[in-house]
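Left out: one protein chain. Kept in place: all the others.
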Amino acid sequence: MTLLPSLDGWVRVMSSPAAVFTGLGLGIAIGLVSPESATALAPYGKLFLDLLGMIVLPLLISAVTVSLAKLFETGGAAHQVGRIALAITACMVVAAGIGLATGLIVAPGGNLAQTDIASLGEVVSSSEHQADFEISIIGTPSTAKPEQGLARFIAQIIPDNIFRALSVGDNLKVLMFSLMFGIAVGMTPRGRADALTSALETVFQSCQSMMKGVNTLLPLALCAMVAPLASDMAETPLGPVRAMTMFVSAQCIGALVVFVLFAIVIQQRTGCGFLAPITALREPLILAIGTRNSIACIPSVIESMSSKLGINRKDLELVVPLGIILCRFGPVVFFGISTLFIAQLYRIDLGPSQYMFILFASVMAAMASSGGTGVMTIGLMALLCNPLGLPFEAAVALFLAVDPLLDLVRTVLNVYGTCAVASIVCGRESDQEEEAPDFPPLKSLGI
Amino acid sequence: MTLLPSLDGWVRVMSSPAAVFTGLGLGIAIGLVSPESATALAPYGKLFLDLLGMIVLPLLISAVTVSLAKLFETGGAAHQVGRIALAITACMVVAAGIGLATGLIVAPGGNLAQTDIASLGEVVSSSEHQADFEISIIGTPSTAKPEQGLARFIAQIIPDNIFRALSVGDNLKVLMFSLMFGIAVGMTPRGRADALTSALETVFQSCQSMMKGVNTLLPLALCAMVAPLASDMAETPLGPVRAMTMFVSAQCIGALVVFVLFAIVIQQRTGCGFLAPITALREPLILAIGTRNSIACIPSVIESMSSKLGINRKDLELVVPLGIILCRFGPVVFFGISTLFIAQLYRIDLGPSQYMFILFASVMAAMASSGGTGVMTIGLMALLCNPLGLPFEAAVALFLAVDPLLDLVRTVLNVYGTCAVASIVCGRESDQEEEAPDFPPLKSLGI
Amino acid sequence: MTPRSGLALVLLAVMVLLIAVSPSRADPPPRPADIDRILRRGTLIVALTEADAPPFHVVTDGVLSGVDIDLAKGLAQSLGVAVTFDRSARSYDEVVETVARGQADIAISKLSRTLVRARSVSFSPPYLTLRHGMAFNRVWLARQMRDHDMAEVIRGFDGRLGVVTKTSYVEYARRIFPRAEIVEFPRWADAVPALVKGEVAALYRDEFEIRRMINEQPELALHLKTAFLTDTQDHLCMVVNPRDTQLLQLAEIYIEDLNPKLTVETVLARLGKVAPKQGDTP
Partner (left out) sequence: MTPRSGLALVLLAVMVLLIAVSPSRADPPPRPADIDRILRRGTLIVALTEADAPPFHVVTDGVLSGVDIDLAKGLAQSLGVAVTFDRSARSYDEVVETVARGQADIAISKLSRTLVRARSVSFSPPYLTLRHGMAFNRVWLARQMRDHDMAEVIRGFDGRLGVVTKTSYVEYARRIFPRAEIVEFPRWADAVPALVKGEVAALYRDEFEIRRMINEQPELALHLKTAFLTDTQDHLCMVVNPRDTQLLQLAEIYIEDLNPKLTVETVLARLGKVAPKQGDTP
C-alpha cells in the first residue's frame, strides 16, 4: 500500500519533460567530466534499447494485422488503403524533390577550396572503413553476379519464412506478412475472426503498455546513452565535421524545409494553433532524439496525435506503424543531397534524366533502408551511385564521419513525417473516447 | 473401438512406477551386458528429450503469461509477486549458505594427501579441455573488454528480440518477456483480454497434455537413456572419480542437507505425513533423474502437488514454471562448495567479505546458468573465481570428470526446491476442483 | 671457506689448467676465409646508394638511419665487429657491382632481387617482400564499375596505365596488362597529378611506394583508390660476393631470425619518423 503512490509518482515524474532534460543534461555532464563512468554506463543504455527492441515486433504485427482486419471487415478498405499508399508515395516524392532541390541550390560539393578538398581526403584516408583492396591477378572470374535494382528490392520485402524474418528482426518482411495476413483475416466471414482479432488486439494493447512502461526509464536511459556519446565527441577531433560543414548544413537545410512543410500540413489538416504541430508532438520528438529509434516512438505518436490533435485513434493504429516503417523521409532527403554532393565533388555533370533517376531511386533506397542502422543506410548509396557511375566509396567514409549527427536528423524527420502522413489520411475523432485509456493509473488496478 | 481399450491400458501401464523402474533396470542391464545395443539405443533417448524440448517454450510462455495476467486482473498481484520473489530469493540464499557451510566443514580440498593431489593433476593433464595456450608475443593488444558483472547479467535476461530468444531457446529471456507481457495483459481493462488469455490457457492445457502424453514414453526412454550411460560408466576408469571422492561427497552432503530441509518445509507447509514429501513427489523426482531436464518435470510437479499435497492448482501454474527456471538450488550449492574446494586446493585463505561475495555471486551465477548445460554451468565458475583471483581452469577439468553424477544431483535439487518454494507461497486447495481434469480418460473424448 | 669448497676450487683450477694445456683444445678451430677477413679487419663494410631512399637509408641531421642501416648494424653486432658504410655507388646497379668487385662485404640498400643481378652476386633471402600495387582514378573506376566488378576491371584492364620509365614495372605492365595503353612518366612526381586529373586511369608500382604516396599525401585518398595484387612479388634482399658463402649463411640466419619481421606497415610507420612529409623521389 505504501509502495503504490511512490510507483504512481515515479511514472508521473519520469514522464515529465523536466526529467527527460535532466537525464540528457546529466548524461552530457558525466560524459564530459568522467569518461570512465560514461563507458561503464554504456551497457545500460543498450539494455534500454534492447527492451524497446523486444516489444517492437509483437507491436508491429498485432497493430497492422488488427487494423487491417477491422478495416476490411467494416468495408471501404480498398479506398482507405489506396489513400494511405498514395499519401505515403506523394510525401516521399515531395521529400525527395526537396532534397534534390536543396542539393542543387546549396551545392555542398561544388566550389570547394583546395584546402577543403585536402582535408576531406585526410578524413577518407584516416577512415577505418577504407580497407585495402587485394586481388590475385590470376584468378577465377567471379561467377555470381549480385542481383540489382527492382528484383533485389522486392526480395528484401517478401519473406520466404516469416519465422526467420521474425527471429532476425527483418521489419520490412514482417510488415509485408502482417499486411497480407491482416487482409486475409479481414476477409473471413464476419464474426468468425473475432477471437483472433481480439486476442491480437490485447497483444497490441499490452505491447503499448509495456512500451510506455519502458519509456518511463527514458530519463535514466538517456543519461546512460548520452554520456558515452558526449565523452566520444569531446575526445574526437573536430576535423572531419569541420571539413564536412557544407554537407552537414545542406542536409540540415533540406531536413528543415521538409520539417516546416510537414508542420504546415499538420496544422492545416488538424486546424490547430501555430506552434501546436511542434508542442503537441513534443513527446515523440524527444523520444526520437533520445533513442534514435523511430519504432520506439509508435505508442507515443499514437497517444499524442489522438489526445492532443484529436485524430481518430483507430486509424492511427494502422497508419502510424505503417508510416514509421515505410515513410523514410530522413533517408530520402539524405540520399538526394548526398548523391548530388558526390557528383559535385568529382565535377561530374548530370542531365535531367539522371535527376529523375535520383528522385525515384532515392525513394526506393530509402524504403529499403527500413530497419537498418545508419551505416547500412549509407551503404545503400550504392543503389543510386552505381548506375550513375559515381564514385561513392570515398564519400561513404566522409558520410560515416558525420553520421551520428545526421542519423539524429533522419530519425526526427521519419517520425515527424509519419505524423504528417497520419494527419492527411486519418479521420478526426468524431465521437467521444468510448474506451478506457490503455495505461490505466496503477491505483485503479486495486492493488 | 478395439484400439481404445489397449491405448487406455497403455497409458495406465506406462504411468505406473513399476514400468518406470523396469525401464531403468532394463537400461542398466542392457548397458552392462551389451554396449553395442546401448549405443544403438542412445538416439532414441535423445528423441524423447527433443519431444520434451519442443513443448517447453510454449508451455513456459502460456503458463507464465496466463497466470500473471489472471493474478493482476483479480488484484492482490503486487503482494503475491512480492511474496514469490521473496521466497525464491530467501531459499536461494539459504541454499547458498548451506553450500558454503558444507564446503567449510567438509573441506573437500583441504588436507589432501600428496598422492591425491598427484592423481588430481593427472586427471587435469589428461583432460581434453586443457588446450594449449598459444600467443604471439608481438601482437596488437585486445581492445574490446568483455562486459562483466551486473550489466552482463542483466543483458543475459533482457531479450532484444523475443523471436530470436524463442528460436535459440533462451529460457531466461523468454521468461522475462512472459513476465512483462503477462503483467501488461493483466493491466488491460477487465474483460478485454479474455480472448487472449483463454487462447493462451488452451495452449497451456494442450502443452500439459502433450507433455503427459510424451511422458508415457518415459519407461522406454529411460531404458534408452540409461543404457549408454551404464555402458560408459562400466568402461571408463574410476580414477578421476576416486581422486575426486572428497569433492563428490561434499557435493552430495550439501545437496542432501538442502534436500532434507526442503522436505521438512514441504511437510510443515502441507501438514502431510512424515514420508509424504518424498512419496507424493515420487513421480517428478523420477522424471528429474531420468531426463536430467528440470523443465520436463513442470506438469508432473503441478499434478503431484495439487492432487497429492492439495496445493492450489492456479497458484502452482504460475509458481512452478517460474521456480523451475529461477530456483537453481542445485547450481547454488555446487558453486559454493566448488569455489571453496578450489581455494582449499591451492591453499588460498579467504576472509569474511570474500565469503559474502561467494554467497551472493553463487546465487547470481546459478540464475545465469538457467537453461544451460552442465558444461556451461561449470563454465560460470569464472563469475565467482575471477573476481576472487582463484585459479579455476584446472579445476574445471576436474569438475567435468565427475559432472554426469553431479548434474543428476543438481537437477533433483532444482525440481525439489521448486516444490518447496511452491509449498511456501501457494495457497491450499480450498474449494473442489471445478474444472475438468487436464488429461481426460480417452474414452470420454468420444473416440 | 669450507674445506669442501676449497677442494672444489683446487679441482676446478686443475681442470682449467688441463684444458689450457691440451693441444687439440688450445688451437682455435680454423675460420672460413670470409669471416676471418671481416674479424681481422674488425669492421663490416656495407654498400649503399649515394642517394637517400627513405625510410630504408636516409641522412637526417647528418646521421644515417633507416631500415637498411638497422639491419647492417644488427648483422655487424652478431659478428662482433663495427660497421662501415660505403656510399660511393651512384645507382642500385653500381651497389651490386661494388660487392661483386669485393670492395664491400655486403650490400643492404633496398635492392630488388633480379635475374640479371643474380648472374654476378649471391642474394640472401628477402628481408621484405612487396607486392605490386595500383592506384586508380576513382571517377574512371566508378564508370567501369557500372557493368563490371572491381576484379573484372583490374584483370581486364584496358585503360591508360601510368608507370615510371626504366623501372621493372614497365615490363611487368606489358606482361600483366596486355590490353592496357602504357604511358611512361620520367618521374613519379609527374605521374600522380596526371592520375588525379584523369589523364591516366591508373598508376602501377610496388606496394610500398603506392602506400607511401597515400601516407604522405592523404588528400589523394579522395581521388585515388588503391589495389594490391596478391600473387605478385618484389623481394628486397641483401647481396654478398658469391665466394663469401659463410657470410651469406650468416645473413640468411640473421634475416630468418628477425623478430618481429619487417612488414610494409612497420616500414611505413618508420617513414613518419625518419622523413616526415618529404617529397617523392622515384
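The chains carry the letters A, B and C, assigned in the order they are written, with residues numbered from 1 in each.
We take it that a contact is a pair of C-beta atoms (placed from the backbone, for glycine too) under 8 Å apart; a residue touches a chain by one contact, two chains touch by 3 or more.
Note that the coordinates shown come from a computational prediction; the quantities given were computed from them, not determined experimentally.
Put simply, the missing chain touches B, C once the whole complex is considered. Among the residues B:L41, B:I98, B:L120 or B:A193, only B:L120 touches the chain that is left out of the figure. Looking at C:V59, C:A189, C:I253 or C:A269, the residue that reaches the missing chain in the full complex is C:I253. Looking at chain B, the residues touching the absent chain are 117-122, 124-126, 130, 132-139, 141-142, 345-346, 348, 385-387, 389-394.
Even with one chain removed from view, chain C keeps its contact list with that chain: residues 24, 27, 29-32, 35, 39, 78-79, 245-246, 249-250, 253-254, 257, 259-260.
To be clear about the criterion, only the chains that are shown with their structure count from here on.
Farthest chain from chain B, judged by C-alpha centroids: C. Chain B and chain C have Cα centroids separated by 64 Å.
Centre-to-centre spacing of chain A and chain C amounts to 54 Å, using the average Cα coordinate of each chain. The distance from the centre of chain A to the centre of chain B, with each centre set as the mean of the Cα atoms, comes to 43 Å. Chain B has no residue in contact with two or more other chains. For chain C, the set of residues touching two or more other chains is empty.
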